[in-house]
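The complex is shown incomplete by one protein chain, all other protein chains being positioned as in the whole.
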Amino acid sequence: MRPSKRAADELRPVRLERGVSRHAEGSCLVRFGDTEVLCTASLDDKVPGWLRGSGKGWVTAEYGMLPRATTERMRREAAAGRQSGRTMEIQRLIGRSLRAVTDLVALGERQIVVDCDVINADGGTRTAAITGGWVALSDCITWMMRREMLATSPLRDHVAAVSCGVYAGTPVLDLDYLEDSEAETDANFVVTGSGKLVEVQASAEGAPFSEAELVAMLALARRGIDRLVDLQRMAIA
Amino acid sequence: MRPSKRAADELRPVRLERGVSRHAEGSCLVRFGDTEVLCTASLDDKVPGWLRGSGKGWVTAEYGMLPRATTERMRREAAAGRQSGRTMEIQRLIGRSLRAVTDLVALGERQIVVDCDVINADGGTRTAAITGGWVALSDCITWMMRREMLATSPLRDHVAAVSCGVYAGTPVLDLDYLEDSEAETDANFVVTGSGKLVEVQASAEGAPFSEAELVAMLALARRGIDRLVDLQRMAIA
Amino acid sequence: MRPSKRAADELRPVRLERGVSRHAEGSCLVRFGDTEVLCTASLDDKVPGWLRGSGKGWVTAEYGMLPRATTERMRREAAAGRQSGRTMEIQRLIGRSLRAVTDLVALGERQIVVDCDVINADGGTRTAAITGGWVALSDCITWMMRREMLATSPLRDHVAAVSCGVYAGTPVLDLDYLEDSEAETDANFVVTGSGKLVEVQASAEGAPFSEAELVAMLALARRGIDRLVDLQRMAIA
Amino acid sequence: MRPSKRAADELRPVRLERGVSRHAEGSCLVRFGDTEVLCTASLDDKVPGWLRGSGKGWVTAEYGMLPRATTERMRREAAAGRQSGRTMEIQRLIGRSLRAVTDLVALGERQIVVDCDVINADGGTRTAAITGGWVALSDCITWMMRREMLATSPLRDHVAAVSCGVYAGTPVLDLDYLEDSEAETDANFVVTGSGKLVEVQASAEGAPFSEAELVAMLALARRGIDRLVDLQRMAIA
Amino acid sequence: MRPSKRAADELRPVRLERGVSRHAEGSCLVRFGDTEVLCTASLDDKVPGWLRGSGKGWVTAEYGMLPRATTERMRREAAAGRQSGRTMEIQRLIGRSLRAVTDLVALGERQIVVDCDVINADGGTRTAAITGGWVALSDCITWMMRREMLATSPLRDHVAAVSCGVYAGTPVLDLDYLEDSEAETDANFVVTGSGKLVEVQASAEGAPFSEAELVAMLALARRGIDRLVDLQRMAIA
Partner (left out) sequence: MRPSKRAADELRPVRLERGVSRHAEGSCLVRFGDTEVLCTASLDDKVPGWLRGSGKGWVTAEYGMLPRATTERMRREAAAGRQSGRTMEIQRLIGRSLRAVTDLVALGERQIVVDCDVINADGGTRTAAITGGWVALSDCITWMMRREMLATSPLRDHVAAVSCGVYAGTPVLDLDYLEDSEAETDANFVVTGSGKLVEVQASAEGAPFSEAELVAMLALARRGIDRLVDLQRMAIA
C-alpha cells in the first residue's frame, strides 16, 4: 500500500486551468494533487544569437520555485545570485521536451519562452511543468494564429510527462513528495500524444534497479500520459 | 475622469485570501484589482548574525515578480544573477513597514521571513504586498501562539498601505498601471490601524508637486487604508 | 537640546567646493559638517539602450562609500561583488532628483553620470550628494555650453535636499549620525529652487509618526533648502 | 555504416591509466578513442554541512572542460563566473553514479571529491568520466585502506557508463562527436558490475523514439559496459 | 626632454597629509603631482581564517579608483560586480610591500587593512599608495601603542615606492600618465628605509629592455625613495 493510498497505476487529481495570467500569450495553472505550477508562454521577437538569420525559431523554458513552495523555506535564487544545478537541469528538460513536438522552422524566427513557477510543491513539479507548459505553449500558438502570424500550427503533437518510482518493491505511478523521498528508484517519462518517447530519465536513489522495473515503470507512465493527454485535449477544446 | 472610471477616492476591489500556501506558517493571496501578490510568512529559528544572543527577533521581507507578471516579460532575476535596485528598494520597504508594528523583543530570538511574489502586476504591487504581508504575518503569529511558542502576540497594530497620485491635476487613490504611467506624482503611504504614519514616499515623476497635493494625497490614503484595515480585520476574523 | 547643540532649525556648516576633480566635466566636494561627499559629473556620448534613437538624453547617478568613511570599516562593495540595497536605493533617489530639474529633450541624446562618493560619513550623505551633485551637474552643463554643445541650458531649476527627524519629540533639521541613530523618525526632502517638492521620504524608525510631525519637518526642510540653494547660487556664481 | 566505421556494438579503444596525478589519493586518465578525461579523487576530512555529525560520508563529483578540449574554443567557466547548466547536470550525474555503489556509512564521516576534467573531447565525456572516476575512487579507497583509515572497502560494486544512439535508424554503441551530432536519439546508461541499472537517460534529439529502440540501446550498452568493467578490473589489478 | 619638463631624476612635488579621515585609526592623503590617493588604516580584531589561533597578525591592502579619477570615466567595480585583474594585482603588491616591514608576530593576532582609494589619477597610483599607505599604517600603530595595545612597534622599517621608465631611450624617475603612456619600459620599485629591495617589477611595454637600463632605473629609484622616506619621516614627526 502506498502512503497516498492510491492504486499503483493511479494519477493524483490533475487540473489544467488556462488563462490565469493577465499578460501572457498563453498560460496554464497545472495541479497534480497538491503540486501547483504556473506556466506562462511569452512570445519574443528575438531568437538567441546563434539562430539569428537562420529563419528558424526556438522554444525554451525557465523554472523556478517560490521560496515557500516547499516544506522548509528555500533560499530565493535571485538573492543567492545563482540558479541551482537542479533548477538548470529541470528547465533544460522542459525546453527539450517542448521542442521535441514543435516544428522550429514552421515557427519562424521567433522565440517562445515558457516560464514554469512552482507555487506549491508536493513531488513531480518537473513533469507537471511539462504537461502544463504544453498547454501554455499551445495557447500562445493559437494566439499567434488568430493574429495571422502563423498560417498553420508548428505544434506537431501533444507532449506530457509523469514520474514513476519503485516503492517498497512495486512500480507505482505519479509519486507525491512523501513517496518520492522513500522510493528506491525515481524515473521521469516524457511521451508524445502518439505514444513516442521524448525523454526517459531513471535514477537509482537507493539500490540499483533492473530492466524489468524500468519496463514496468514505462508501462505505467504510458497509461498515465494517455490520461494527461486527454486532459490537455479537453483543456484546450 | 480617471482611466479606470473610479472616483478619486475609490479603491479597486480588494480581496485577501488566507491559507493559500500548503506549507507556510501564514499566507495570504492579496488582490487589488488585477494586481495579485502571494505573501507567505515563514518562521525561522535563526536570526541574522548581528542579532544572535540579543534575545531580540526580526521580521524581514523578500519581493519578487514572476517573469510574466508584467505586460512585457521581464528577465528572471535568478537567471540574471542579481536582484534589481527596484526589487531591493521594495523589499526593504515591506520589511520596515511590518517591523514598525511588531514588538521584536516580545517575538523572541526568531525570524519571520515574509515572501511577496507578484503573480500579476497592474500597479501598486508594493502596497498590496504590505497589506497582504501583514495578514500572512498575523497568521504566522497565530500559528506560533497555538503551539505555545508565544504567550501574547508581538503584533502591536495593523499596518496597511496604498498608493496615491496626481492624475491630470487631481489627487487620486490607488493607481492602476495605466494611471501610474500617466501620473505626474506617485506616492506610497504606509499607515497603522490607529492612523499613525509608518512610511511616506512621494516622488515627482513629471513636474514637481506642491505641499497641498501631498496633504491631499495623504487624506485620500488615510481613507483607503481605513478600508484596507477593515478588510484585514474581516480576513483574520 | 539636541546632541549637536544646534537649534532645531539650524543646518550644519555647509561648504560646496568646485573643480576638485582633475578630469571630470563638473565636480563638487560637498561638506555638511563632518559629512564629505565628492560629486563628479561625467559626460557620455551614449545613452542607455532604451533611449537610443529617441533624441532624448539621460541623467543618472551612482553612489558609493569609501570603506572607512564610517565608524566601523565596511566591506568594499567591489570586493563583495554586489552593491547593497541601501546603495541602490540612494543612487536611484539622487538620479530621480537631478532628472526632475533637467529637460532631457533639451539635453539631447547624451548621458550625464553623476558619481557621488562618500569620503567621510556623519549622517545625511544622500542629501549632501543631491545638493553637491546639482553643482557638479550644473558645471558639466556650463562646460558643454562653452563648447557650443548646447545653446541653452537644459537645467530648469536648482534642486537641493536635507534630512529632518523627530528627536526626543521635537522636529529638527539636518541630523548628524548621532542624532540620526537616536531619532524616532527620519525623513529626507528634495525641493527645487522655486520651492516645489521633488521627493518626500519619511520613515518611522522607532514609533510611527503623526501628520503634524510630517508637516513640521517639511517646514524645517524648506527653510534649510532655501539656504542650500543660496549656497549653490554663490558657489556657481 | 556509421561514420567511425565501427560495428554497431563496437566500443572505441578504451584506456585507463592510473596514477597520473602527482598529488591525488587516486587518479585515472581515461580515454575512449580521442576523448580524454583526467579523473582525480581527493579525500577531504569535512563532509557537507547537512551531513555533519551524522557519521555518514559523501562522494561528490565536479566536471570541467579545458577551454580548447573542443573543436571551437569555449569560454572558460571560471572567467565567465558561472558553471553552465550542462556542466552542473553532468557533475550531478557522475556524483549520483559513484554514490550508487558506495556504502556511505561504511565510508565514515569523510568526503571524496572526484574531479573530472576533459583534456580532449570527442563525444561521451560524461560516460568516460564515470568509468574513469570509478577507478580513481577505487584507488583513493585503497590508499585509505593501506593507511588503516578503513578496515573494509565501502565500494560495493563496479560502476561504468556508455552512450548509445540511434544513428540512421540503427541503434549503435559509444557515439563519437560526429555520430552524436547526427544521431536522432542520444542515451546514456550507467550500470553496475553485476548488471543492475543506476541511471538511464535517453533523449530525443530529432524525432521521438520507440520503446523498442530504448530496449535495443540498453542491450548494446550492457555489452559495452561488461567490457568496460573488465577493463576496470584489469586496471586496478 | 621629458613631457613634464622635469630632470630625469626629479620627483613630482610630493605631499603626505595625515589625519584626513574622521574615523580611521591612521590615514594619509598622498599626492605625487596630480595623482592623489587616500590611504586609511583600519584595525580589525579578526585575522583571516588561516591565521586564527596562530598568535600572528596580518596586514592587507585594498585598492580602488573613483570612477572619474581617470581621463575617461571607468565603470564602477561595485556595479560591474567584480574587481579587475589590475586592481587585484595592485592591492596584492601594496599588501606584500607593507608586510615586508612589519613583524607580524609582534603585531599579535589582529589585522590592519589599508584601503587605498584613488581620488585623481595621473600615473604612479600604486607607488603613491605604498608610500602613503605606510604613513597610515604607522599612524594606526601609534594609535595602538597609545592605547597600550602594543608595547613596542612591530614596524621594522620604512617602505616607499616609486616608478621609473625608459622614456625616449633615457631612464627617468616618477612617470606621470603622459610619460607612462609613451614609455618603452615601466618599472616599479619598492625599497625599505635602509635601502633593501622589497619588490622589483619591470615590464617591457614596447621593446624589451637591457640589464643596463634595469640597473639605471634602480639607481634612480633609490634616489627618489631616499627622498620619499625623508618626507615620511617629516610627516610622522
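By written order: A, B, C, D and E. Residues from 1 in each chain.
Here, a contact is a pair of C-beta atoms (placed from the backbone, for glycine too) under 8 Å apart; a residue touches a chain by one contact, two chains touch by 3 or more.
This one's a predicted model, so the numbers in the text were calculated from it and none came from an experiment.
Undergrad: By the document's own contact criterion, which visible chains does the hidden chain reach in the full complex?
TA: Even though it is not drawn, that chain still touches D, E.
Undergrad: So one chain is hidden, and I want to know which residue out of D:76, D:147 or D:233 touches that hidden chain in the complete assembly.
TA: Of these options, the touching residue for the absent chain is D:76.
Undergrad: For the chain left off this view, which of E:92, E:147 or E:233 is in contact with it?
TA: For the chain that is not drawn, the touching residue is E:92.
Undergrad: By the contact criterion defined above, which parts of chain D meet the unshown chain? Give residue numbers in ascending order.
TA: With respect to the unshown chain, the touching residues of chain D are 21-24, 27, 34, 38, 40, 42, 44, 62, 64, 66-71, 73, 76-83, 87, 113, 115, 117, 119-120, 122.
Undergrad: What is the set of chain E residues that contact the non-displayed chain in the whole complex?
TA: Answer for chain E: residues 82, 84-86, 88-89, 91-92, 96, 100, 187, 192, 196-204, 207-211, 214-215, 218 touch the chain left out.
In the analysis below, only the chains that are shown with their structure count from here on.
Undergrad: Hey, how far apart are chain B and chain E in touch steps, shortest way?
TA: Minimum step count, chain B to chain E: 2.
Undergrad: Which listed pair, B-C, C-E or A-B, reproduces A-D with over half its contact pairs identical?
TA: From the options B-C, C-E or A-B, the copy of A-D is B-C.
Undergrad: Averaged over CA atoms, how far is the centre of chain A from the centre of chain B? Could you give it in whole Å?
TA: 33
Undergrad: Give, as an integer number of Å, the spacing between the C-alpha centres of chain C and chain A.
TA: Using C-alpha averages as centres, the distance is 50 Å.
Undergrad: In chain D, which residues are in touch with two or more of the other chains?
TA: Only 82 qualify.
Undergrad: Hey, how would you classify the chain contact layout here, line, ring, star, complete or other?
TA: Graph shape, chains as nodes and touching pairs as edges: a line.
Undergrad: Show me, using the given definition of touch, all chain pairs that touch one another.
TA: Here the touching pairs of chains are A-B, A-D, B-C, C-E.
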